[in-house]
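All protein chains but one are shown in place.
Each chain carries a letter (A, B and C) given by its place in the written order, and its residues are counted from 1.
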Amino acid sequence: MGVKQLGIVGQSVKRRDGIGHVTGQTQYVDDVFYTNMLWLKMVRSPISRGIIHGIDTSKAEAFPGVVAVITAQDVPNNWYTILCLIGVEPNDEPVLAHEEVMYIGEPICAIVAETEAIAAEAAALVKLDIEELPPVLDLEFAISPDAPAIKKWGNNTFMYDGYTHRKLRFGDFETAIQQADHIIEGTYSLSPIEHAPIETHCCVVKPEPDGRLTVHSNTQALYFTMDNTAIILQVPSQRLHMIGGTVGGGFGGKVDVITEPITCIAAMKTGRPVKWRWTREEEMRKSSTRAGVRMQYTDGVMNDGRIIARKVRSLEDSGAYHRHSPYGVQKHMANLPGPYTIPNVWVDAYCVYTNRQPSSAMRGFGVTEATFAVECQMERIARTLGIDSWEIRLINAYRNGQMRPVRKVVEDATLIETIQAAAELIGYDLPAHLKAMNSDDYAGNGGHHG
Amino acid sequence: MNADLFIPRSLDEALGVVQSHGAGLLVMGGGTMMMAHLNEGVFFPKKVMSLARAGLSGVYRNGHTQIGATTNLTDVSQIADYPILAEAAYQIGGPAIRNMGTIGGNLYMPQPAGDLAVPLLVYDAHVELASPSASRTVSLEDFLAEPRSHRGVHELLVAIHLPSPSGHAVYLKQGRREANTPSVVAVGARVVMDGQGRVSNARIALGAAGPTAFRAKNAEAALVGQTLNTKSIAEAAQLATEESNPFTDALATAWYRRRMVGVFVKRALEQLAK
Amino acid sequence: MAKHYGRGIAAVNYPTGMNLGGDPTQALIFCQPTGGFSVKLASTDLGQGLKTVIAQIAAEALGVPFDSVIVDTGDTDSAPHCMGTFASRATHRVGNAVIMAANEARKALMDVAADEMEAAPEDLVLENGEIYVKGAPERKTNVFNVALAAHFKYGKTISGRGIYLKQKSGLDPETGACDPDSTEAHATTVAEVEVDDETGEVKVLRLSSAYEVGRQINPEMVKGQIISGAVMGMSHTLTETVFPYYPSLDHHTYGFGEYIIPTALDIPEIESVVLEYPSSNGPYGVKGVGEMTANSPIPAIVNAIYDAIGVWVTDLPVTPEKVLRALDEKALEAN
Partner (left out) sequence: MESITVTFKLNGKTTAVAVEPLASLRTVLREHLHLHATKAGCGQGGCGSCTVLVNSEPVLSCLMLAALADGQEVTTLEGIGTPQHMHPLQAAFFDKFAAQCGYCSPGMIVAAKALLDKNPHPTRAEIAEALAGNLCRCTGYVAILDAIEDVVTQMQEA
């Protein structure tokens, strides 16, 4: 392929951190201990949706070994602000809930104690008075007029520039679908999944004599976490010293800035180092997930296998709050047509709120879901028309120089080459005309041009 | 977290702890269930007794076989003369869990865990229970059927007794992955054949197919006097399905489990027919 | 009872970097007195191997031995901004920033070397820590000597600053027109499965994939991502869900007892080939690979199940129950 031979680039040198890993000497956040360190446990909502009338922490405060109890009023700027840094508004998620709860597991108050066991036992003593409201869980119901609006702005979708969804409009879908030889539909859905890194969320904060905080974090994004934490604490970023860079598995689950702000507040309030480490149950049920998604495809296809029109409606389950989902849906929108040249495309992608643990980033989010639907839909088209599975992809595959529905000209296309290489790998002999295709040539691509 | 931990060195000592501390005493066999709850902060016991050093481990043979309640699953997986008990033990967890979990503790695990009850029912096991005042031996079937409250906090499971095995047995466990996973269903079956190739005695036990493991007695009865053929096997599988009363959990629905009871009883009997 | 074999394919693209861009990363490099180079980053290694591939890129760009490059990452007091490790962006963004910083540091080094060797900087060659005059290899020195001279004789810094930013682009809310990537990697996976028509259980026998990743910095670690993604994609398809009865909250999974990810006994045969068509904007042509490896197996497996038993189960995860119910429905329709 004419790739220039380089020196050390291209060589399988051993991992720099490998010996540390295999001897157990790599220091992860949970391996950080300070003398006099306190432990934090979170009191969380037991219900999916409700109004908080009272939080009685008196028994927990009186429990021997408890050093501090932190509620919403201890949080200087009680909003998770993770999206404001990339210009997405409004803030919708409190750091600690105080007016309402939106999902089972939502943080309400933190117990800081001499040992982890004491903190856990005291947390169980906090009395919550919450008036339960019916939860909204189903995506279609959530966007129907019958659903109660669980968001303050009056409906259950993220508002994109005044619209309830992100739109992609390319060509003229309505006309093209009339001209299609076949209309092929498919519905594809996923339920939320967990990142499940072996290392759970963990944060250790040490107050320094000069008033700064040393924050040991397993975030995937140190500066992002620092800046958000500073906004929540209402302190200049320079008061925070973030140390991390070594993570026991992330997969997108550790970009929510979900442990650092509270652990910092605990350390500031007590003047002592504090560790907050999540149990596996918290990691499973309280940390964010990959979103549940439901996608409906309507494709107009010609007898020769060319897809001339594609319409997609996608509902993505953001759970109770934004986290990174409004961003993810936007990326999803751009990828829902797939890596194929389709002249007429219509996409409506919704970011929908429900009363479940928030979804957020996870390995490929937005794209993973689209790719799943597109490739099953391609197979469905092939089977419906009786066209070979390899051929249907090769004739529709985008070529360099063609225009994608997002109106970006294709460059770096190699879909065709990977299809051919996969066929070769499994010993499948593609017909000569398919073998001859390449990403710089429109031949066989139904005459679409850029 | 102030708590008292008792590690008695004998059964008598353990019963003494039971007598003195009774209600509120949390008893651990290998700890695989209880410690997980402690780590998660599910409960905060104030009195805990571990039976790990109470001298209740070991396999003894004296006309019948006696397995101490705290015999670990690794040791159980090596009891060659009760092959499906050994196999069921081997299919639990990974090596570390098997080194910790005990046969007695396994019988207290809520479904769908607690696989060992299935082969033990197939082998007509009895359990020996001791309290500070008395001891008793009951069939495992009765033990499992007793409401938990009846067993009382004053009673400790001491040993499992097994008669000499007869016939051939098969154990099949369906899980959502190849190993280290709770059962979707677990099926144990044992048949004793007479001289004419007919079933003279049958045992079919089901796990994860009801509130506790249980024997599918209608299916067992239907096999007696029959050869193991397509029709008798299908009938037994159907009866076992009807006798099951499974539940829905994260692994499978009641609908699916019921269906799998039929499939795996059939497969077990087909294997026995060979 | 029968077991049905099926084969399915899926061909996918994957965008490198944040959608719409606007996600910068910086790097600083400085030379120590005896010729070691320290690369200062605030980036994160999640296990994919960033600390290693960045050292490779830095050594390549500087022209010095791999072992003389230290990558110091993960401290905001000592290193400039990085947007983070996600969106298959780290090798692409950090690598570009490191090359830019390395070029500046290398220029500073060569200027000092030129003074020391009384030659024009453009006539000097730097290879693996050795410096010589083009066409006159006997006139040579090395980074060790030049670094010492820079520090103690000339009082010059040998350091470099680097940043990579794909400027944030807009998005037209009416048409969706936008620039959603820096480059696109591609892959095709072929899944082979066996479906048990009595239990509905699906066993993935083999996943065979072709990945096009622009340029492999470290082929073994690319392979590590491919195998990792194959296994995660498989369990995403077949077993994983935190809400087994979604959208219901019932039986919300609690731990690894109910949340089923594969053990070492559950993995299929995995084979792969890697193609390299360098991108125009990645370091040495890199495209992001970390996320996409978990994508192509999913539809390939679903398509293979269709191939095996002729039913579509397109609601993930494809549990044995969903397969069985689909088979029941098909049987009912056939009657």
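To be clear about the criterion, a contact is a pair of C-beta atoms (placed from the backbone, for glycine too) under 8 Å apart; a residue touches a chain by one contact, two chains touch by 3 or more.
Everything numeric here is computed off the predicted structure, so don't read it as measured data.
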For this session: Among C:A42, C:A150, C:I217 or C:I270, choose the residue that contacts the chain missing from this document, as touch is defined above.
Result: C:I270
Seminar exercise, completed: Among A:V247, A:A334 or A:M378, contact with the omitted chain is made only by A:V247
Seminar exercise, completed: Contact with the hidden chain, among A:H21, A:K59 or A:K127, goes to A:H21
Seminar exercise, completed: Contacts from chain C to the absent chain lie at residues 46-49, 220-221, 223-224, 227-232, 254-257, 261-265, 267, 270
Seminar exercise, completed: The missing chain sits against chain B at residues 1-5, 7, 28, 30-32, 35-36, 38-40, 45, 48, 50, 52-53, 74, 93-97, 99-100, 178-180
For this session: Kindly note down the residues of chain A that lie in touch with the hidden chain.
Result: 12, 14-15, 17-28, 30-31, 33, 115, 117, 195-200, 247-251, 277, 279-281
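One rule holds in what follows: only the chains that are shown with their structure count from here on.
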For this session: Find the most central chain, measuring centrality by the gap between its CA centroid and the centroid of all protein CA atoms shown.
Result: A
Exercise. Once you find the CA centre of chain A and the CA centre of chain B, what distance in Å lies between them?
Worked result: 42
Exercise. Measuring from the mean C-alpha position of chain B to the mean C-alpha position of chain C, what distance in angstrom results?
Worked result: 47
Problem set entry | Intercentroid distance (Cα basis), chain C paired with chain A, Å | 17
Problem set entry | Interface hub residues of chain B, defined as touching at least two other chains | none
For this session: Mark out which residues of chain C touch at least two other chains, giving numbers and ranges.
Result: 244, 252-255, 259
Seminar exercise, completed: Listed in rising order, chain B residues that touch chain A in their complex are 1, 39-41, 44
Problem set entry | Of all residues in chain C, those that touch chain B in their complex | 1, 198-200, 239, 244-245, 250-255, 257-260, 262-263, 265-266, 319-321, 324
Problem set entry | Of chain A, residues touching chain C in the complex | 1, 3, 6-17, 48, 86, 104, 135, 137-139, 160-163, 166-170, 186-194, 196, 219-224, 226, 240-252, 255, 280-281, 284-285, 289, 292, 317, 327, 330-331, 333-335, 338-339, 347, 354, 356-357, 361, 363-364, 366-368, 371-376, 378-380, 383, 389-390, 393, 397, 405-408, 410-415, 417-422, 424-426
